[in-house]
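The complex appears here without one of its protein chains, the remainder shown in place.
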Amino acid sequence: MSEKLQVAVAGIGRMGMRHARHFATLTPRAELIAVCSPVQAELDAAQKEFGVRTYRDYEEMLRHEKTLQAVVVASATTVHAEQAIKAIEKGLHVLCEKPISTSPEISQSVVTAYEKSKKNHPAQKVICGFSRRFDASYRDAYQRMANGDIGTPAVFRSQTCDKLDPSGFFVAYAEFSGGIFVDCSIHDIDLALWFFGEESKVKSVSAVGITAVQPDLRKHNDRDNALGIIEFYGGKIAQLYCSRMMAAGQEDCTEVTGTAGKIAVNTQPQLNLVNLYEPTGIRREIPADYYGRFQAAFVTEANEFTACCLDNTRPPMSLDGAVKAVTIGCALQESLISGKKIEFDESGRRVEQARL
Amino acid sequence: MSEKLQVAVAGIGRMGMRHARHFATLTPRAELIAVCSPVQAELDAAQKEFGVRTYRDYEEMLRHEKTLQAVVVASATTVHAEQAIKAIEKGLHVLCEKPISTSPEISQSVVTAYEKSKKNHPAQKVICGFSRRFDASYRDAYQRMANGDIGTPAVFRSQTCDKLDPSGFFVAYAEFSGGIFVDCSIHDIDLALWFFGEESKVKSVSAVGITAVQPDLRKHNDRDNALGIIEFYGGKIAQLYCSRMMAAGQEDCTEVTGTAGKIAVNTQPQLNLVNLYEPTGIRREIPADYYGRFQAAFVTEANEFTACCLDNTRPPMSLDGAVKAVTIGCALQESLISGKKIEFDESGRRVEQARL
Amino acid sequence: MSEKLQVAVAGIGRMGMRHARHFATLTPRAELIAVCSPVQAELDAAQKEFGVRTYRDYEEMLRHEKTLQAVVVASATTVHAEQAIKAIEKGLHVLCEKPISTSPEISQSVVTAYEKSKKNHPAQKVICGFSRRFDASYRDAYQRMANGDIGTPAVFRSQTCDKLDPSGFFVAYAEFSGGIFVDCSIHDIDLALWFFGEESKVKSVSAVGITAVQPDLRKHNDRDNALGIIEFYGGKIAQLYCSRMMAAGQEDCTEVTGTAGKIAVNTQPQLNLVNLYEPTGIRREIPADYYGRFQAAFVTEANEFTACCLDNTRPPMSLDGAVKAVTIGCALQESLISGKKIEFDESGRRVEQARL
Partner (left out) sequence: MSEKLQVAVAGIGRMGMRHARHFATLTPRAELIAVCSPVQAELDAAQKEFGVRTYRDYEEMLRHEKTLQAVVVASATTVHAEQAIKAIEKGLHVLCEKPISTSPEISQSVVTAYEKSKKNHPAQKVICGFSRRFDASYRDAYQRMANGDIGTPAVFRSQTCDKLDPSGFFVAYAEFSGGIFVDCSIHDIDLALWFFGEESKVKSVSAVGITAVQPDLRKHNDRDNALGIIEFYGGKIAQLYCSRMMAAGQEDCTEVTGTAGKIAVNTQPQLNLVNLYEPTGIRREIPADYYGRFQAAFVTEANEFTACCLDNTRPPMSLDGAVKAVTIGCALQESLISGKKIEFDESGRRVEQARL
C-alpha cells in the first residue's frame, strides 16, 4: 500500500473528535497526526485517545506540521472560512464542515481563495462536508434518478428535524448558527441541488416559521420550526421542513417525485432492524441525532476525501455548490424573518420588489 | 327499527353512483328513492341497479318526491351550490359533495340559505362531504390529538396526490375544477382546520407550482404539481402538496407535529396487507384512487349523515368550515398563479399589499 | 331487487351477535328473522337490537319459522354438528362456524347428512365459516398464486396468535375447544389447503408445545403455545404457530414461498394507518382480536353466503375441506400431547407405527 495521507483536525468538540476518530482508526489510507483546539481538556482527550500532537493555536499547527497534507475544519462555524482559507493558501487539502460560513459572501471568499491557490496546486482538493452525499441510501437514490428511473425529477421534499433537546442548548447555539435554515436545511438544499442538478438556478424562496417550544429563539431571529418553498428555473420546486422539536428522534427524510416515479429516502426511520411487540403495540426506536443516522456516511466521507487527495481524483461535489446552498439557506432564513418572498433572476441576482 | 330516511341522489356520474350504492345497500337506516341526472344512460343504469325513480330534471324531482327527506348533491361542481340551495329552501337535509363551490362567495350563499331555512326547520342538517372526517385512521389521529397525546399541534403536512392518468382527462376537467388547490388540497385544508381547531384563522398563504406532465393545464390557470404554505394566527403552520402525476397510485398522507409528539396517517400507503417478494425485491401495491383509499369512509359518511338526520344529532362538522376551506383553497390557487403571498388580518379580510 | 334470504342465527353469544348484526344490517339481500339461544338475556338483547323473533329452543325455531331459508350456526362448538345436521335435514342452507366439530368423525357426519339431503335439495348450500377465505388480502394472495406469480407454492408458514387474556378465560374454554390446534390453527390449516390445493394429501404431522403462562391448560390436554409441521404428499410443507400469549394483540400472518417468489399476508400487523411518534420511538397499535382483524371478511362472508343461496351459485369453499382441516388439526393436537409424529398414507389412513 502507498503512503498515508497526513491529516490534522481543527476543532475537536463533539463532531471534531468524531472526525478525528474516523481518520485515525477507520480510514486505512490516512494518518491523523495533529489536532488543534482552544480548549486544553479537548486536546488532552485527543492526545490520550490518538497519541497525536496537539495545538492551542491553529496557525501554529499549520506552521509546525511540515508533513501535513490535509486539514479537516470542524471548529465553530464562525471560524470555518478563515481556517479553511489559511489551509488553502498553504496548498493543503481541506475538508470543511458545513456550512462554510453563514454568509454567502464569506463562503464565496473561500472559493475565490481556492481558485487562486489551485493555479499553483492543481491537485489541491477542497470540499464542504455534506455528509449525506456519502450516505449509501442517498447515493442509491441519486444513481436511480441518474438512470432515469423516475423520469424527470420535478418535486423535492426534504426535512431535517432534530430530536427535542429539553436543555434548550440550541437557543444559545442559535446566536451563531445562521438560523435553522442555514444550520439544518442546508443539507436538504444541497440534496436538492444534487438531485435537480448542480446547475439549477433558484427563482424564488418563501418561508414561514414559529417558536412552538423556545420563544427565546426570537432574540436571535430564529425559529424552532420552519417551512420553506424553493422554486427553481426550469419547472422544479422544493418543499422544506426543519424543526428542533421532534419527540422520537432525528427525522431526516427526502422524497423526489419525477414524471415517472418517486424515490423516498428514510420516510420510515429506524434505529436498527429490531421491532418490539408490547402491550401498547409495535414499536421501533429511531436515531437520537444526525450522527446516529449518518455515522457510516461520515466514515465514507473520510475515506473518499483521503482517496481523492492521494489519487488526485475528482471529489464527489464541487465547492461552488456549497456556496449556492448557503445563499439559498440565507435567503430562506431572511424570508422566514421578514415574511417576504425573495426572488432571483436567472443570473442569480436578487430581484428587488418594485418600489414606486 | 324505526323508519328509514328517504334519500335522493342528484348527479349519478362515477361518484354519484357510489353514493347511491352506499345509501341503497350499505346504509340500513336509509332508503334510496330517486336519482336525477341529465344523462339518460346514467338514469337507466341507476334504475336497473336500484329500482329507483329517475329524473332528468332536479327541480322536478324535488317537486314530485313528496316523501323525500334528504338529498345527496353529487353533480358537477358548478351546480353544487344551486342544487344545495334549492333543497335547503325546501327544508330538506343535504349532503353536498366537496367543494360547495369554487367561489368563496357562492359557498357562503349556501350557508346563508341554510341559516335562513333553519329558522323554520331547526332539525335540518346540511353538511359538505369531507370524506376524510369519516375515515377511521384520521379519526383515531384526531382523538389522540384531542387527548393531548402530541402536546400542542403546531406543524401540519398533508398531501393529496393522484395517480397519473395518462389520458390527460384532468386537463379538460381543470376548466371547472377551481384548480388543483381547490379540487385536491381542499381535503388537506379541511384536515388542518379540524386538527388545529375550526376557529383557526389564516394569516397568509403562499404557493408555487409547475406543469411537469400537462403543460395544457396552463390554459385553465392550473398546474399539475403545486406546493403551498399556510400560516395561521397563533403559531401554527401547514405545508401542502398536491399532484396529478403519482406513478404508484393515490398518495394521500398527513402528519401533525406537536410540542410532544407527532402523528402520521398513511405515510406508508398500501392497498391491503399483502407483500410480494420478487426477484426485484419486496413490493406492495397502493390504491389507484381516492375511492380505493376512502371507500369505507364514504360508507360511514352515508350512515352517520343518515343517523344525524333521523335522530337530530349534531353532524361531525360545520358548514362554515367548508366555506373557510374553499376560501383558503382559492387563495392558494390565486397565489399559485400570481406568485404572490396573500395575507389576511385576524378578521379574515385580505390585507392588500401597500401601494404607495 | 329480488326478495331477501330469510336467515336465523343459532347461538347469539359474542360472535353470534356479530353474525346477526352482519345479516341484519350489512347484508342488503338478507333479512334476519329469528335467533335462538338458551340464555334469555341474549335473546332480549337481540330482540331489542334487531326486532326479531327469539327462541330458547333451536328445534322449536326450525319448526315455527316457516319462511326460514338459512341458518347461521354460531352456538357452542359442541353443538355445531348437531344443529347443522338438523337444519340440513330440513333442506335449509347452513353457514356453520368453525370448527364443524372437534371430532373428524362427527365433522364427517355433517358432510354425509349434506350429501344425502342434497339429493332432494340440489340447490342447498352448506359451508363452514373460514372467515379468512373472505378476507381481501388473503384473496389477493390466492389470486396471485393462482396466476403463477410465485411459481409453485411449496413452503407455507402461518400463525394464529391471540392477545394474552390475563383473565385466563381460555383455560376453562379449553375444555371444549378441541385444543389450540383445533381452535386456532384450524384457520391456518384451511389456508394451507386453499393455497396448496384442496386435493392436497397430508403425509405427516408433528407438534410440540408448552404452557408458558397457563399451566392449568394441561388439565385439558392443552398448551398455550404450540408449533407444528405438516408434510403433504407432492413436496409441500407447512409450519404453524399458535399462541395465547401475544402481548401486542392478535398476530395472524401467513407466508407462502414458491419456486419463483413469496407472498406474505399481514407480516406487519397494524390497527389502521396511524403511526405515533413518541419519545420512546415510533409506535403503531394492532387489532386486539380476530374480529378486529377480520370484521370486513365476516361481512363479505354474510353477503356471499346470501348470494350463493339466492342465486344457486357455487360457494367459495367445499364442506369436505372443512373436515380435512379438522382431521389435520386433531392429528396435530394429538401429536402435541403424545410427542409422536403421526403419519398418513396417500389414501388418508393413519400409518400405525410398526410394532414388532
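By written order: A, B and C. Residues from 1 in each chain.
Going forward, contacts are C-beta pairs under 8 Å (C-beta built on N, C-alpha and C of every residue); 3 or more make two chains touch, one makes a residue touch a chain.
Quick caveat, the model's predicted, so the values are computed rather than measured.
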Cross-chain touch to the chain not pictured, restricted to A:Lys262, A:Lys324 or A:Lys341, is A:Lys262
Thinking of the whole complex, not just what is shown, which of C:Ser206, C:Thr300 or C:Thr327 touches the missing chain?
-> C:Ser206
Listed residues B:Asn120, B:Ser167 or B:Thr280, member touching the removed chain | B:Thr280
Could you tell me which of C:Lys98, C:Lys125, C:His187 or C:Lys262 touches the chain that is not displayed?
-> C:Lys262
If you put the missing chain back, which residues of subunit B would it touch?
-> 246-249, 251, 269-271, 277-286
Those residues of subunit C that touch the unshown chain are 150, 152, 154-155, 157, 161, 204, 206-213, 225, 227, 229, 231, 235-239, 241, 243, 245-248, 257, 259-262, 267-268, 339-341, 355-356
Using the touch rule from the top, list residues of subunit A that touch the missing partner.
-> 1, 24-26, 28, 50-51, 136-137, 140-141, 144, 149-150, 257, 260-269, 271-279
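Just so we're on the same page, only the chains that are shown with their structure count from here on.
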So how far apart, in whole Å, are subunit A and subunit C when each is placed at the average of its C-alpha atoms?
-> 57
Which subunit A residues sit where two or more other chains touch them?
-> 246-248
